[in-house]
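Sharing a structure with you now.
As you look at this complex, bear in mind that one protein chain is not there, while each of the others sits in place.
Labels run A, B and C following the written order; every chain starts at residue 1.
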Amino acid sequence: MSDQPPSDPVCWFDPHEDRLREECGVFAISGTPEAAVLTALGLHALQHRGQEGCGIATYDGARFHHERHLGLVGDSFTQADLPQRLPGTSAIGHVRYATQGGTILRNVQPLFADVAGGGIAIGHNGNITNARMLREMLVETGAIFQSTSDTEVVLQLIARSRAPRLVDRVRDALRDVEGAYALVCLTHQGVIGARDEQGIRPLVLGRLSGAPVLASETCALDMIGAAFEREIEPGEIVLCHDDGRVESVRRGTSYRPARPCAFEFVYFARPDSIVQGRSVYSVRKRMGIRLAQESRPEADVIVPVPDSGVPAALGFSEASGLPYELGIIRNHYVGRTFIEPTQVGRTIGVRRKHSANRGVLEGKRVVLVDDSIVRGTTSRKIVQMVRDAGAAEVHLRSASPPILWPDFYGIDMPDREQLFAATHSIEEMAAAIGCDSLQFLSVDGMYWAFSGAVRDDQAPQYSDHCFTGDYPTRLVDRDRAQADKDMQLSFLVDA
Amino acid sequence: MSDQPPSDPVCWFDPHEDRLREECGVFAISGTPEAAVLTALGLHALQHRGQEGCGIATYDGARFHHERHLGLVGDSFTQADLPQRLPGTSAIGHVRYATQGGTILRNVQPLFADVAGGGIAIGHNGNITNARMLREMLVETGAIFQSTSDTEVVLQLIARSRAPRLVDRVRDALRDVEGAYALVCLTHQGVIGARDEQGIRPLVLGRLSGAPVLASETCALDMIGAAFEREIEPGEIVLCHDDGRVESVRRGTSYRPARPCAFEFVYFARPDSIVQGRSVYSVRKRMGIRLAQESRPEADVIVPVPDSGVPAALGFSEASGLPYELGIIRNHYVGRTFIEPTQVGRTIGVRRKHSANRGVLEGKRVVLVDDSIVRGTTSRKIVQMVRDAGAAEVHLRSASPPILWPDFYGIDMPDREQLFAATHSIEEMAAAIGCDSLQFLSVDGMYWAFSGAVRDDQAPQYSDHCFTGDYPTRLVDRDRAQADKDMQLSFLVDA
Amino acid sequence: MSDQPPSDPVCWFDPHEDRLREECGVFAISGTPEAAVLTALGLHALQHRGQEGCGIATYDGARFHHERHLGLVGDSFTQADLPQRLPGTSAIGHVRYATQGGTILRNVQPLFADVAGGGIAIGHNGNITNARMLREMLVETGAIFQSTSDTEVVLQLIARSRAPRLVDRVRDALRDVEGAYALVCLTHQGVIGARDEQGIRPLVLGRLSGAPVLASETCALDMIGAAFEREIEPGEIVLCHDDGRVESVRRGTSYRPARPCAFEFVYFARPDSIVQGRSVYSVRKRMGIRLAQESRPEADVIVPVPDSGVPAALGFSEASGLPYELGIIRNHYVGRTFIEPTQVGRTIGVRRKHSANRGVLEGKRVVLVDDSIVRGTTSRKIVQMVRDAGAAEVHLRSASPPILWPDFYGIDMPDREQLFAATHSIEEMAAAIGCDSLQFLSVDGMYWAFSGAVRDDQAPQYSDHCFTGDYPTRLVDRDRAQADKDMQLSFLVDA
Partner (left out) sequence: MSDQPPSDPVCWFDPHEDRLREECGVFAISGTPEAAVLTALGLHALQHRGQEGCGIATYDGARFHHERHLGLVGDSFTQADLPQRLPGTSAIGHVRYATQGGTILRNVQPLFADVAGGGIAIGHNGNITNARMLREMLVETGAIFQSTSDTEVVLQLIARSRAPRLVDRVRDALRDVEGAYALVCLTHQGVIGARDEQGIRPLVLGRLSGAPVLASETCALDMIGAAFEREIEPGEIVLCHDDGRVESVRRGTSYRPARPCAFEFVYFARPDSIVQGRSVYSVRKRMGIRLAQESRPEADVIVPVPDSGVPAALGFSEASGLPYELGIIRNHYVGRTFIEPTQVGRTIGVRRKHSANRGVLEGKRVVLVDDSIVRGTTSRKIVQMVRDAGAAEVHLRSASPPILWPDFYGIDMPDREQLFAATHSIEEMAAAIGCDSLQFLSVDGMYWAFSGAVRDDQAPQYSDHCFTGDYPTRLVDRDRAQADKDMQLSFLVDA
């Protein structure tokens, strides 16, 4: 163990401010020896969903054990004493990516609490859109909150249910919750998994020699050699018993149609994961194929923005017949932000992560393929770097449609005023980025890549709100905040 | 900030186990620039009350700021960026000594929570004797507990009060609480201080250029140059406003007589502190004077067990006319437990902390004076070391009476079965320790040293339960545990 | 600065054991403000050449400044106080990869010493093949050695030269040295660069606004925006003055023909670097093109072993007309070795770094392309993983010839007895790896990819000894060790 005194400095955020938004991955297993070791491996496979913090909780039949750390799974949960530190036959784990205010240990999950009915550890991916309302209601009636996370709201709701079993309390709690989430809980009565009613956030069920496994993505099952069984259905709550039985406490017969998150295909999920029966890698390649059909420029070479643009660029190359080349090399040792020398030009920042491969760019008309364009700042730097390396023309292609609306379900994204595509025309964007042409995949093209179908505008098959503004759930907290603002404005107007 | 990923490993204790018992020190200041810096200095002066962890919370008029660390104040709160890290004009701080299970960051104080009425940070010295009962009741009605500390019980009670001001909620909460405590709280409405009804744990009020200061001991006031004003009365709750007003929300007109803790004089308090108007150093010297009168042996030299035995040894020397010599030297660089070589004798452990000064011991009849004798193991090693250095005789004197009963108010002490004096006669103790004679100060002698008065057995003036078994409060949790055991036994008997 | 007490534990290696072998990268700049910042950026670009330790030395016109750290450049040399910590207008830097016995700080470079003529810091990439002989000679005549590194041998030789200028002392020292090296030195008379007589290890010269820059690869020039000027010639020693003059102290008119290291093309150099006028990426692609021509199997898909196999796989795909797919996904968060669960199969180790992309492998005849095969253990695991993902056939292709001989010039490689290709036929290797077919690029094919020419067996154009056994230098230490062994054997035979 470390000799360094750990510390937990925190600036307590004003409760009227926005909560931290976060991407995360969850994992759980029950009824197996080495539960903590398998959970560490599963979290390692989910590391791309969150690198800021990680935690594991286990239950050994008598006691709970719990560790949380800042940093990577591979730095904290690899030692040979892990089974001693975290004994038990069931476990849940969590990786977390925090986007605001620095990461602090108290917000790292799983959280643990003693509630009526026993101890419960909980790990959560997603965002609850009425969390602030629920929090205010709970505080009003005597609850104390020790963190700013949505997860503590869920814990408080669980604690207030009068149902006999903890899994039933979880069911009661989730009735009040609006939003997008995939949850795993550890109790003395078994491991619980739950997914929001429209299945916005992903959660899959697998088996390792009979032991049930829950994970955000199938790649975590592959890592430990578990077989994929099925996705947890939207709105479903399962209780995984130690003997391997998986009891579906609430069937996923939701009154709302399922709308899984489009961004899992676009960016989040690992390319080797299977989401809704489809290979993420193949879907991304199809996005590139369709993109080429929609917007093929006269050019000499297709170059991906590594690594997220690679599958789409391969598809683009295949469909366009233009050669695919590694025109940009990724530096794997990124580390922290360096101080920049004052005398050296403006593209040094991007060069720390990427470098131009001059040999394949010089004198060429280059098509740069990226998975998406959010703020446009990175695109501008990469285009400049490619030009500096001698490219004759640079045509930028985004393998997803323009992002016009913010997300409220756990994806870190700027406010609408800062979304590049929401505030600029395509021509303005191209000019700002400095490319010779800019094209995005169409929404229909994206749906084709996802499933071969077109978008049903009456009942969209995916949570595509970032591209369409069509949000799958009520946005309670946002609407209340807006109402407050409007009221203030009306007062001002009246006065 | 540290580059080291902090971590928070925890084994979640069985709720049916004993809580962690702890010694602590608290400090608070309101309405002054540099509140965090002054709090750091104040905590440094209280460091003898707890070395395992420390924390500071501040309020800057809009937000709370909060840091907790393992280790010493001087390792965590000395840097020049402290006013930036912890801005604000009011602050509370805490030092903590944990005795069981290793220290973990989540139990370091102040704790912070959002409750109805606003944010509240709380630091606590003492022990609540009905904490387990309250905790069970709270969990029953929907509370979640994220730590094992008594302090979270108080937070939950505060959250459930319906009183309008936070200070009134604190008052409501403390009505339900039995035990010994000194509390400081930080709110947006001011700094709150509270002391248990019999004033068992200490809390004093001072002023620094008009700004109110609360501290466990006067030495913390001296450190920052604050003037001592008065002790917080038993049962009193004060609200220190930012403008310097100290509002006594509940007057200390307790229905129970005050009984401050005798152990503050015996061991805890720093010798330069003033407790109840008396210099701790002088009281300890008087204990030595009386001890000499009660049990002066034929001897050549008086030797203190450093450092806690020094004042009493000076008094013993003065009263007995025997010369005072530093026969035992204390090593200031104690550090961690060393591995012991197998071939070297049995006193190596004690030698790491103390060494015999052979020149003043050889051939002498030595009187060793210590402040108290708890387990007897250290005494045995020191006596052996003094004998090894050539002492002709070793007479051990304890400047406090035999410890016959466990404490339930925050002092770390073994169970009755392990208390040396509770299970051995004085002759058996002397034999086990290996000294030529052994004497303890009488209870009356202790009272004389404290105040010149004798003990009023109907209404003892001090919490002297460790020596007398006369506990000042109900021991709710202990009695319930005992009742459970008795019931189990009666079942066994019946069956 | 870190609060953690740094430490330097070391087991002092038996001088009769083998020295540590190491890969490294060097960088130097002179006559520019922000020399340390530019050096940090340059080292970051060379990070792929060594991740275990890094160091920078600067000279500010009066004093030398020096920092060495374990770990990545991005963890140690990025802070805003770097110009204060390491002031000066000239600097050298080093990244290091240690292969044996754990990394210890004392072996991290640059080394610094006071020698006759002034202070000198030195950073070194390569290996000296008569280092042990020189070391014994130096110790014999009164030298003390405080590390096990070859670099200290060079320092001692520099110290013994009687030449007036430090650069001339370096020249004198290198006269005695046999082997492969690229050196950078920092002195009060300027920055010195030197390359071994056959140019085995690389060193290039660039300019940043007139300031001379030395680096192991051109990618470090690109990082800071410096223009490439030329390679340092084999055997050349340059002195870079603060005013920008580059004085060639010893012209590279070597009596031995240049033989740059083939492995820079095969594996070491970053793909965007230019080595000997050729793009490393393009050369690697040509290796794949030629490999396809030499050994195209009947197959469905070309899959690279990421990331080093990617350019060759692209060339193989282009030449074979078979589609290129990312059938193996690399995990970027590798971290430390995890403990492996006992119940899970044998391929878990490789899955931490790579995962199979089942969608593009299932039912396919797969051609796996890797840059080289050293021990065969990784190949075996990857082939198994690809089979587990459903591949119908797996054909393994190595884009370089079989490695039959060990390296003695700074590349970490096993002894001949452990070299897979040196001890197995191709059929045995294929069987051990478990692939359906196995082919290596021919030596002629490699030469074609390098330069379009064929190998001149009388005067090979490259240091290709690992493939051919044709070593470019004398191996003094190895031969002496062999002679010792032989003599012992002959004694045994005689006896």
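In the analysis below, a contact is a pair of C-beta atoms (placed from the backbone, for glycine too) under 8 Å apart; a residue touches a chain by one contact, two chains touch by 3 or more.
Computed from a predicted structure; not experimentally measured.
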Of C:G71, C:P297, C:P323 or C:G390, the residue in touch with the unshown chain: C:G71
Contacting the left-out chain in the complete assembly, out of B:Q293, B:N357 or B:S451: B:N357
Which of C:V115, C:A163 or C:A481 contacts the chain that the document leaves out: C:V115
Residue touching the undisplayed chain, where the options are B:T78, B:T141 or B:Q418: B:T78
Touching residues (missing chain, whole complex) on chain C: 1-2, 4-15, 62-71, 75-76, 85, 105, 108, 111-116, 119, 139-146, 152, 155-156, 158-160
Chain not shown, touching residues in chain B: 3-4, 32-34, 37-38, 40-41, 44-45, 47-48, 51, 72-75, 77-80, 82-83, 208-209, 219, 222-225, 270-272, 274, 279, 281-282, 307, 310-311, 314, 318, 323-326, 329, 331-345, 347-348, 351-352, 355-360
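One rule holds for everything that comes next: only the chains that are shown with their structure count from here on.
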Chain closest to the middle, measuring from C-alpha centroids that were averaged per chain: A
Interface residue identity across copies chain A, chain B - same or different by half: same
Distance from chain B to chain A - Cα centre to Cα centre, in angstrom: 48
Set of chain B residues in contact with two or more other chains: 2, 4, 75
